[in-house]
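Of the protein chains in this complex, one is absent; all others appear in place.
Up next is chain A:
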Amino acid sequence: MQFNLDINGERHALDVDTRTTLLDALRDHLGLTGSKKGCDHGQCGACTVIVNGRRINSCLTLACMHDGDEITTVEGLGAPEDLSPLQLAFVEHDGYQCGYCTPGQICSATAMLDEIKAGWPSNVTGDLEAQVDASIEEISERMSGNLCRCSCYPGIVDAIRQVAREEAGA
(Lines give C-alpha, C1' and ligand atoms only; values in the text may rest on other atoms or scores of the structure.)
Protein backbone atom coordinates (compact mmCIF):
# COMPACT_ATOMS: atom_id res chain seq x y z
CA MET A 1 0.00 0.00 0.00
CA GLN A 2 1.28 3.48 -0.93
CA PHE A 3 0.99 6.45 1.43
CA ASN A 4 2.99 9.32 2.93
CA LEU A 5 4.28 9.85 6.44
CA ASP A 6 5.25 13.31 7.70
CA ILE A 7 8.01 12.70 10.21
CA ASN A 8 10.02 15.39 11.99
CA GLY A 9 8.97 17.90 9.36
CA GLU A 10 9.92 15.75 6.37
CA ARG A 11 7.58 13.87 4.04
CA HIS A 12 8.39 10.23 3.25
CA ALA A 13 6.66 8.16 0.57
CA LEU A 14 6.15 4.54 1.59
CA ASP A 15 4.97 1.43 -0.22
CA VAL A 16 4.61 -1.27 2.43
CA ASP A 17 2.38 -4.15 3.48
CA THR A 18 -0.79 -3.05 5.32
CA ARG A 19 0.43 -5.04 8.34
CA THR A 20 3.38 -2.70 8.89
CA THR A 21 3.13 -0.95 12.24
CA LEU A 22 4.22 2.66 12.57
CA LEU A 23 7.18 1.42 14.63
CA ASP A 24 8.35 -1.01 11.94
CA ALA A 25 7.89 1.65 9.25
CA LEU A 26 10.11 4.03 11.22
CA ARG A 27 12.80 1.51 12.04
CA ASP A 28 12.88 -0.91 9.12
CA HIS A 29 11.75 1.24 6.21
CA LEU A 30 12.95 4.74 7.07
CA GLY A 31 16.06 4.02 9.15
CA LEU A 32 14.77 6.00 12.12
CA THR A 33 15.97 3.59 14.77
CA GLY A 34 15.65 5.94 17.73
CA SER A 35 12.21 4.52 18.54
CA LYS A 36 12.77 1.13 20.15
CA LYS A 37 10.89 -2.17 20.03
CA GLY A 38 10.59 -3.58 23.54
CA CYS A 39 7.48 -5.68 24.04
CA ASP A 40 5.74 -4.87 20.71
CA HIS A 41 2.40 -5.04 22.61
CA GLY A 42 1.96 -1.56 24.08
CA GLN A 43 3.10 -2.53 27.54
CA CYS A 44 6.62 -1.07 27.84
CA GLY A 45 6.50 2.33 26.10
CA ALA A 46 9.94 2.04 24.42
CA CYS A 47 8.28 2.77 21.05
CA THR A 48 6.54 5.98 22.19
CA VAL A 49 6.33 8.70 19.52
CA ILE A 50 4.30 11.90 19.29
CA VAL A 51 1.51 12.00 16.68
CA ASN A 52 -0.38 15.28 16.21
CA GLY A 53 0.95 16.41 19.59
CA ARG A 54 -0.12 13.26 21.45
CA ARG A 55 2.18 10.50 22.74
CA ILE A 56 1.21 7.04 21.52
CA ASN A 57 2.68 3.54 21.30
CA SER A 58 3.93 3.27 17.71
CA CYS A 59 3.91 -0.55 17.95
CA LEU A 60 0.12 -0.63 18.35
CA THR A 61 -0.88 1.37 15.31
CA LEU A 62 -0.70 0.71 11.58
CA ALA A 63 1.57 2.97 9.55
CA CYS A 64 -1.00 3.28 6.77
CA MET A 65 -3.49 4.84 9.20
CA HIS A 66 -1.19 7.85 9.68
CA ASP A 67 -1.20 9.29 6.17
CA GLY A 68 -1.14 13.06 6.70
CA ASP A 69 -0.50 12.96 10.45
CA GLU A 70 2.35 14.96 11.96
CA ILE A 71 4.77 12.50 13.57
CA THR A 72 7.65 13.40 15.89
CA THR A 73 10.24 10.83 16.95
CA VAL A 74 13.17 11.25 19.32
CA GLU A 75 15.30 12.21 16.28
CA GLY A 76 13.01 15.21 15.82
CA LEU A 77 13.30 16.44 19.40
CA GLY A 78 17.01 17.15 19.41
CA ALA A 79 20.39 16.25 17.93
CA PRO A 80 23.67 15.31 19.65
CA GLU A 81 24.90 18.89 19.25
CA ASP A 82 21.52 20.41 20.05
CA LEU A 83 19.79 18.43 22.79
CA SER A 84 16.25 19.22 23.91
CA PRO A 85 15.77 20.39 27.53
CA LEU A 86 14.55 16.91 28.52
CA GLN A 87 17.46 15.19 26.78
CA LEU A 88 19.90 17.47 28.65
CA ALA A 89 18.11 16.84 31.93
CA PHE A 90 18.22 13.04 31.44
CA VAL A 91 22.02 13.32 30.99
CA GLU A 92 22.36 15.59 33.99
CA HIS A 93 20.24 13.39 36.30
CA ASP A 94 21.50 10.05 35.01
CA GLY A 95 17.99 9.05 33.93
CA TYR A 96 19.11 5.79 32.30
CA GLN A 97 21.54 2.94 32.51
CA CYS A 98 21.39 0.82 29.34
CA GLY A 99 19.47 3.56 27.51
CA TYR A 100 17.10 1.30 25.59
CA CYS A 101 13.92 2.81 27.05
CA THR A 102 15.27 6.38 26.95
CA PRO A 103 13.93 7.57 23.55
CA GLY A 104 10.46 6.37 24.58
CA GLN A 105 10.83 7.99 28.01
CA ILE A 106 11.83 11.31 26.44
CA CYS A 107 9.09 11.34 23.79
CA SER A 108 6.56 10.37 26.44
CA ALA A 109 7.74 13.00 28.93
CA THR A 110 7.82 15.72 26.26
CA ALA A 111 4.14 15.20 25.45
CA MET A 112 3.23 14.46 29.07
CA LEU A 113 4.43 17.92 30.17
CA ASP A 114 2.11 19.40 27.54
CA GLU A 115 -0.76 17.35 29.03
CA ILE A 116 -0.04 18.87 32.44
CA LYS A 117 0.09 22.35 30.88
CA ALA A 118 -3.29 21.67 29.26
CA GLY A 119 -4.65 20.92 32.74
CA TRP A 120 -5.39 17.24 32.20
CA PRO A 121 -6.01 15.47 35.52
CA SER A 122 -4.53 12.05 36.35
CA ASN A 123 -5.47 9.12 38.55
CA VAL A 124 -3.64 10.70 41.50
CA THR A 125 -5.03 14.23 41.07
CA GLY A 126 -7.01 15.10 44.20
CA ASP A 127 -9.39 17.67 42.77
CA LEU A 128 -10.41 16.97 39.17
CA GLU A 129 -10.97 20.66 38.49
CA ALA A 130 -7.89 22.13 40.20
CA GLN A 131 -4.62 23.12 38.55
CA VAL A 132 -2.21 20.21 38.22
CA ASP A 133 1.24 20.32 39.79
CA ALA A 134 4.17 18.36 38.31
CA SER A 135 4.85 16.56 41.60
CA ILE A 136 6.77 13.31 41.99
CA GLU A 137 3.48 11.48 42.47
CA GLU A 138 1.91 13.04 39.36
CA ILE A 139 4.96 12.36 37.18
CA SER A 140 5.24 8.75 38.37
CA GLU A 141 1.56 8.09 37.61
CA ARG A 142 1.64 9.81 34.22
CA MET A 143 4.83 7.98 33.17
CA SER A 144 3.57 4.52 34.18
CA GLY A 145 3.34 3.52 30.51
CA ASN A 146 7.14 3.68 30.22
CA LEU A 147 9.05 0.88 31.89
CA CYS A 148 12.77 0.98 32.72
CA ARG A 149 14.22 -2.45 33.42
CA CYS A 150 17.37 -0.80 34.83
CA SER A 151 14.99 0.90 37.26
CA CYS A 152 16.37 4.40 36.80
CA TYR A 153 13.04 5.87 37.84
CA PRO A 154 14.42 8.31 40.47
CA GLY A 155 16.70 9.92 37.86
CA ILE A 156 13.94 9.96 35.25
CA VAL A 157 11.50 11.67 37.64
CA ASP A 158 14.16 14.20 38.72
CA ALA A 159 14.95 15.05 35.09
CA ILE A 160 11.30 15.58 34.22
CA ARG A 161 10.66 17.65 37.35
CA GLN A 162 13.58 19.90 36.55
CA VAL A 163 12.25 20.63 33.04
CA ALA A 164 8.73 21.14 34.40
CA ARG A 165 10.10 23.70 36.85
CA GLU A 166 12.16 25.42 34.16
CA GLU A 167 9.15 25.65 31.86
CA ALA A 168 6.92 26.94 34.64
CA GLY A 169 9.50 29.62 35.46
CA ALA A 170 9.98 30.71 31.87
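Operating definition for what follows: contacts are C-beta pairs under 8 Å (C-beta built on N, C-alpha and C of every residue); 3 or more make two chains touch, one makes a residue touch a chain; residues count from 1.
By definition in this document, contacts and distances are computed from a predicted model.
Considering only "Periplasmic aromatic aldehyde oxidoreductase, FAD binding subunit YagS", "Putative monovalent cation/H+ antiporter subunit G", "Alpha-D-ribose 1-methylphosphonate 5-phosphate C-P lyase" or "Electron transfer flavoprotein beta subunit", the record for the omitted chain gives "Periplasmic aromatic aldehyde oxidoreductase, FAD binding subunit YagS", by its UniProt protein name.
For the chain missing from the display, the contacting residue among A:Gly42, A:Gly78 or A:Gly99 is A:Gly42, taking the whole complex into account.
Summary of contacts with the chain left out: across A:Thr21, A:Ser35 or A:Gln87, the touching residue is A:Thr21.
For chain A, the residues touching the absent chain in the complete assembly are 1, 17-19, 21, 40-42, 45, 48, 54-57, 60-62, 64-65, 108, 112, 115, 118-123, 125, 128-129, 140-146.
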